[in-house]
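Here the structure comes first, spelled out in structure tokens, and everything after it is commentary.
A single protein chain has been omitted from the complex, and every remaining protein chain is retained in its original position.
Now for chain A:
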Amino acid sequence: MIASVAVVGHQNNPLYLQSFTEADDALKLHHIVHCSLDVIDERVNNPKKSVLTLNESFLGLLYPTESYKVYGYLTNTKVKFLMVTTDLNVKDADVRSFFRRFHAAYVDAVSNPFHVPGKKIASRTFAKRMSGIVKGFSPGTNG
């Protein structure tokens, strides 16, 4: 179950933050996303060649806590996508395809001429698409 998704710009400014849990722990999810940014910077600046290739967009599992797992994805334009999930046995391939769909929805939202680059994404279509993608993400299937 995906708890939240976030889009962070290249100056670590938040562009989109959405939680999908009914519980009122939005603040905790924001905090987790914020901490993950440091991990992304570390991964990008000190690449571990044995784990990831230098140029891949999908950064993989950033750090696991006892109840959450955080996955990251970095685009060519230095925009970071983060996904916090409560499910403890997700497959890598599912997360990759999730991020691919996430990226496609992001590109469409940013191509909106009324969207100001650097400001938060205010598009309702994007929010709806993200809910659809999150609902369609289930660890058993290879979407």
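One rule holds in what follows: a residue touches a chain if its C-beta (ideal position, glycine included) is under 8 Å from a C-beta of that chain, and two chains touch if they have at least 3 such contacts; residues count from 1.
As a working rule, contacts and distances are computed from a predicted model.
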### Query
Which of "Alkyl transferase", "Ribosomal RNA-processing protein 43", "Guanine nucleotide-binding protein subunit beta" or "Trafficking protein particle complex subunit 6B" is the UniProt protein name of the chain not shown?
"Trafficking protein particle complex subunit 6B"
### Task
Sort through A:Cys35, A:Leu61, A:Leu88 or A:Val107 and give me the one touching the missing partner chain.
A:Val107
### Summary
Given A:Thr21, A:Thr75 or A:Ser97, the correct residue touching the omitted chain is A:Thr75
### Summary
Contacts from chain A to the absent chain lie at residues 10, 53-57, 74-79, 103-104, 106-107, 110-111, 113, 117
